[in-house]
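Excluded from the complex is one protein chain; the other protein chains are retained at their positions.
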Amino acid sequence: MTGAYDHLITIFSPEGKLYQVEYAHKAIRSENLTSIAIRGKDCVVAVSEKKVPDRLIEPDTVKHIFTITPHIACLCTGIQGDSRMLVYKAREKAAKYRFKNGVEIPVSYLANLMAGETQFFTQYAYGRGYGTCLIFFSVDDEEGPQVHKVDPSGYTAGYYAATAGTKEVETMAFLEKTLKLPERGRNNSVKDSLRLCLQAMQGAISRELQGTDLEVCIATRDDTCEDGFGKLQFMSAQDIDNELTEMVESGGLTEYLASRQEMDREDTN
Amino acid sequence: MTGAYDHLITIFSPEGKLYQVEYAHKAIRSENLTSIAIRGKDCVVAVSEKKVPDRLIEPDTVKHIFTITPHIACLCTGIQGDSRMLVYKAREKAAKYRFKNGVEIPVSYLANLMAGETQFFTQYAYGRGYGTCLIFFSVDDEEGPQVHKVDPSGYTAGYYAATAGTKEVETMAFLEKTLKLPERGRNNSVKDSLRLCLQAMQGAISRELQGTDLEVCIATRDDTCEDGFGKLQFMSAQDIDNELTEMVESGGLTEYLASRQEMDREDTN
Amino acid sequence: MTGAYDHLITIFSPEGKLYQVEYAHKAIRSENLTSIAIRGKDCVVAVSEKKVPDRLIEPDTVKHIFTITPHIACLCTGIQGDSRMLVYKAREKAAKYRFKNGVEIPVSYLANLMAGETQFFTQYAYGRGYGTCLIFFSVDDEEGPQVHKVDPSGYTAGYYAATAGTKEVETMAFLEKTLKLPERGRNNSVKDSLRLCLQAMQGAISRELQGTDLEVCIATRDDTCEDGFGKLQFMSAQDIDNELTEMVESGGLTEYLASRQEMDREDTN
Amino acid sequence: MTGAYDHLITIFSPEGKLYQVEYAHKAIRSENLTSIAIRGKDCVVAVSEKKVPDRLIEPDTVKHIFTITPHIACLCTGIQGDSRMLVYKAREKAAKYRFKNGVEIPVSYLANLMAGETQFFTQYAYGRGYGTCLIFFSVDDEEGPQVHKVDPSGYTAGYYAATAGTKEVETMAFLEKTLKLPERGRNNSVKDSLRLCLQAMQGAISRELQGTDLEVCIATRDDTCEDGFGKLQFMSAQDIDNELTEMVESGGLTEYLASRQEMDREDTN
Amino acid sequence: MTGAYDHLITIFSPEGKLYQVEYAHKAIRSENLTSIAIRGKDCVVAVSEKKVPDRLIEPDTVKHIFTITPHIACLCTGIQGDSRMLVYKAREKAAKYRFKNGVEIPVSYLANLMAGETQFFTQYAYGRGYGTCLIFFSVDDEEGPQVHKVDPSGYTAGYYAATAGTKEVETMAFLEKTLKLPERGRNNSVKDSLRLCLQAMQGAISRELQGTDLEVCIATRDDTCEDGFGKLQFMSAQDIDNELTEMVESGGLTEYLASRQEMDREDTN
Amino acid sequence: MTGAYDHLITIFSPEGKLYQVEYAHKAIRSENLTSIAIRGKDCVVAVSEKKVPDRLIEPDTVKHIFTITPHIACLCTGIQGDSRMLVYKAREKAAKYRFKNGVEIPVSYLANLMAGETQFFTQYAYGRGYGTCLIFFSVDDEEGPQVHKVDPSGYTAGYYAATAGTKEVETMAFLEKTLKLPERGRNNSVKDSLRLCLQAMQGAISRELQGTDLEVCIATRDDTCEDGFGKLQFMSAQDIDNELTEMVESGGLTEYLASRQEMDREDTN
Partner (left out) sequence: MTGAYDHLITIFSPEGKLYQVEYAHKAIRSENLTSIAIRGKDCVVAVSEKKVPDRLIEPDTVKHIFTITPHIACLCTGIQGDSRMLVYKAREKAAKYRFKNGVEIPVSYLANLMAGETQFFTQYAYGRGYGTCLIFFSVDDEEGPQVHKVDPSGYTAGYYAATAGTKEVETMAFLEKTLKLPERGRNNSVKDSLRLCLQAMQGAISRELQGTDLEVCIATRDDTCEDGFGKLQFMSAQDIDNELTEMVESGGLTEYLASRQEMDREDTN
């Protein structure tokens, strides 16, 4: 019986479990959304399922990808209110870092700071943990394309491809299978990465995908930027639709898989 | 059994639910009021049911629509005391923003700040959540007519048409059905929007509507205002009555539906 | 079973109820007192039942009507200690307002501030709500005669005639029936209003009324006051007795009802 | 069953009761002491039963009447520790008032401040209420003889004659019966008032009274004091004994009752 | 059933009892020590049973009588840790008084301050009450020999002879019987008082007394001290032994009782 | 039944146990990782099992060994979020020490400070204990190679070889058996120590080890460093693989065991 140990955040169960943290994960999954971010060559493609809960909502105001700095975006999956709070805190931390150090905050460091924020609420008795999962991504000036995930337990790591939400497990399985290269997609172009994302998302969602069902943000190298930081671009629903159509016509992942096999061959040489 | 997890705000249930937030929604519905705000072309029309609980109350002092700034109003549905507190906080935040930045606060940003306010009370142990739902509306200088809803969970979004209260579900269904245009009412005149609101409200309330049963506020472009912000106008009970009579005589929504079909035809060309 | 949700102020019950607020209302009713305030033409008449719990108490020191400013009075019904605390806070707020703005606080704004005070104790975990109901009244320089009621839930509104206490429901029913004019007593003279109050009070209290059973305060326009604010006058037990005798002799409400019918006729012309 | 609602100070029971306040009254009664203060013409006589719990206690150090200012005394009945704390607070408030305003604190205002002190502990969760009842008395320069009682609930009022403690009800009944004059003892001399007190106390205590069983303080007009404030005099056990003897010899209350009848006659003329 | 009301310090039981205060008294008694302080003519003699719980403890470091100022000592009975804390606080208060007022603190005032300290812990929720009983004694410059007892409830009083601890009731009974003079030992010399103490202690302890079983402190007038304050002297175990032997040889209390009878005779003349 | 005593951090069970501390240990073990640090001659070799929970995670971002200062590293085993928090605190303490004292913090002192940090959370009611075990290691300028372990209870000690995690008991048993020399490995070269670590890790993990399954950090004397502090080197997965292969080929621990026997012989001479 877990009853006795899951009412308080600040205690371990006899098995060393923190039940409230597990329930926070459930809260994320119960939002019925899935999101994916994939690292390619000089790019990161992030896609979030976008479910406008009500057809009277203006779709543009339903967002799951937020810019933190001009170079870093955050893909949030979970309770909307909690996500917004964490996005505000991330912006504040990024701005303070820049003010204090004169340079942009590295995305990996930002992810660590935000993981500290979520860890705090698993240890102290002030309030409940955050019911949201953050995926920070950016094309960093030094480290190149970066994807860092932060979960409610305070866990964080860098990813080749990160997923969150209801279909996290299934999507991850698909990506693990598809992304077999040693560098796991590091040679993928924006196009490759985008197709992969869409394909994975199509797998997660049973109905036919449309541009309005998705939110896509692409971080790429910014050639006009001297310091090497990337830029962030959000795709319009129309562009996503075009991409989806094109993908279906061109036979889905074939192109990518072909190029991958070629790369595999080169690689094994 | 929910008993164990719904006594404390700061814990998740094993299914990842925050019961207190759901109960706060129930508190809103139990006030027995319905409210609607619809975005038209260069206008927003907001209507709240107005139930003077006691015939000895001076009807003018029963208000559900409050001005936050000269350009932004807030339509509150729920516990009166909680609404007033949030209206005061909204006014304070708007005034601080103006003082700090020299320009008016955008209504979308204000909605985000207030959603942060309600989210706070779902996470910390200080007190209960707010039992009220806020719908901010305004004709913004840059974004045009805007309707933003904030609920007790800290959720916020922009809406073509937002509803709250006891008959929220039914009213929303009616509006979804009626507002079929691609831009969802963006071409509607003030008259169109007002009729739509009244019609929707008539559907929500079984008895025959009268001017004293409603509170109506219309935000329109202000031609005398150089910076593009709109103005707010409250309709008198008499004007509402006239409108209702006229609407009944002219056959309800016919005019609007006709114009809509015409627009549909233009649109498909 | 309410048992589980009514022990803590800061939680909603599954039906969205705040039980402690309802119990606070019970606390008011259990004091066994009834009070009435009626708005007339250029006047407000407030009457409180006055039960000296013990014949050794000096009747003058048992008060339910307190002056907040020279123009505003507050009719308190409920736990004496709580009433006094709220009266002190009201005085403080009124004085601060005057100090800060250079003009007297409008009675409607004061009522809103005090409703915020009582709302606070329904949301935070610091202590129990106030077991008292406040009726602020005044002849305002701009808004004329005003009656504003504030209850333990933080609800406030303006009234034509407000009642509170044990017989609140019965008294309210009587007044609703009697006060049928469109402006609900706005044409009533001080005499009319006073008679109405006494009649209503006589209905609430089964035994024969005496001057010592009542506390009466009358706010009227002050002709000597340039800025339009009214003055407050407390009636002596002797004057109340005289009034009661006169009323009985003159056949109770007849005069008033007659004048009302005449006004009704004028009104319908 | 009261069990659930009487463990916390800060909640109402479903009937609107504050159980802890009622228990505090029980705490006062369980101290097994009775006290009386009677207002006469230009005087107040206060008598407290004085039970030295242990014959080894120095009787002078067992006190229930404390001077707050040179003009105001406080008759405390209840838990000794709580009484002392309240007496200290009263002294502090009186001293601050004098320092701030340059004049002595009126006894009625002091009683109101102290009632606020006891009310505080019925509303907030910091600690239990005070298990003591305070009777402030004084011959005030403006209001003349004054008796003000403050109880654990925060209730306060002025009294012709106030009683507290175990035999409060019986003593009050006796005094109500005896003090029938319109002004309720306002014409009584010090001697009359003192006899009345002693007689009432004799009724409350079954055994024969002795000087050492009582503590008597008399506030009278002070002719040497220009500003009209009275002075406080404590009677020695010997003087009380003499008074008791004299009273018994002179046939108890006869003299007073005779004089009262005479006054009644004058009064009815 | 007391179960429900005795777990929290800050609530009364339905009978108005504070159970924790009663348990604190039990804590004192369970230390298995008895102490006595007797006021004589120009002297106070204080004796504490001294049980060295372990024969390896250095007896000098087991103390129950502490000097607060050069003139005031405190005889502590109860939990050692609590006693020490209160002694430190008493020293601090005495030092601050002297610093602020330039004169020594009167022992009665110090006892009142310390009683406030113990009362505090019966009212607030910060922590448990003190499990110790304090007996302050001194030869005061103005009031002469003084014995003041402070208990965990915040009760304090002056005593002719005070006792505390396990055999408090029995010892008190012995002393009440023996100390029959009107002034209750005020004419007793140091020798008389000391014998009385030893005799009482002998009664409380069944085994034969030895010097090492007792701690004795004697406050006497200090002829070398101009301001009339007394001095404190601690007796060595050897001196106590001598006294005990002498007492047994001289037939116990005979001398004292004889002198008392003589005084009685004088007294009745 | 432990139920009653393990819900609160701040209480002992009747057997004097702190259950929450034991559960924190369970939390460490449930992370399914094992780690080892061994002290050699002028070196420390630390190895952590590295389980990339998800093949899409960038393995470089999964770290269990963190540098605290250029000379001190910390091997963390347990909840990732808790580890990171403690690493940040350790870095802060080390930096402050250096700033305040002008020299590097000794690793033993740092371990003591961090043990104080974890002890704090076993005594106060603010939050739960840390679910992580820290092993600090360094080649100190004065004390030479040092390994200090800090556990959630606040226990800390220096070790010849420390292990933590799921297979702590088994690994410790293996190391105790192997490290039999009086100085327990003090004569071991880096190579010896590394082999020993790998062998122990191989024993703990049933499957065949690979470079990517491990994280290895080696602290050695830094000849370029004048003040005697060591440096820290992290091995690449490739180097670990080479080492593993070489170890298997050379017959496991044979070389080390041989050298050890030789040393034993020398030693016994």
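The first chain written gets the first letter, and so on, giving A, B, C, D, E and F; residue counts start at 1 in each chain.
We take it that a residue touches a chain if its C-beta (ideal position, glycine included) is under 8 Å from a C-beta of that chain, and two chains touch if they have at least 3 such contacts.
Only a predicted model underlies this, so the values are computations on that prediction, with no experimental measurement involved.
> Would you indicate which residue among F:80, F:122, F:138 or F:166 is in contact with the undisplayed chain?
Selected residue, touching the omitted chain: F:122.
> Which residue numbers on chain E touch the omitted chain?
Where chain E meets the chain not shown: residues 2-3, 6-9, 19-20, 23-30, 54-58, 60-62, 79-82, 84-85, 88, 121, 125-131.
> At which residues does chain F meet the chain that is not included here?
4-5, 8-18, 108, 112, 115-116, 118-119, 122-125, 148, 153-163, 172, 175-176, 179, 184
Everything below uses one rule, namely that only the chains that are shown with their structure count from here on.
> Going by the stated contact rule, which chains contact chain D and chain E alike?
Both chain D and chain E are touched by no common chain, going by the contact rule given at the top.
> Can we say the copies chain C and chain D touch using the same residue numbers, with more than half in common, or are the two sides different?
Because under half of the interface numbers appear in both copies, chain D and chain C meet with different residues.
> Based only on mean CA positions, could you tell me how far chain A sits from chain B in angstrom?
Centre-to-centre distance between chain A and chain B: 33 Å.
> So, what's the distance in Å between the C-alpha centres of chain E and chain A?
Chain centres of chain A and chain E, defined by C-alpha means, are spaced 74 Å apart.
> Which parts of chain F, given as residue numbers and ranges, touch two or more other chains?
Correct list: empty.
> Chain pairs that touch, all of them, please.
Pairwise, the chains that meet the contact rule are A-B, A-F, B-C, C-D, D-E.
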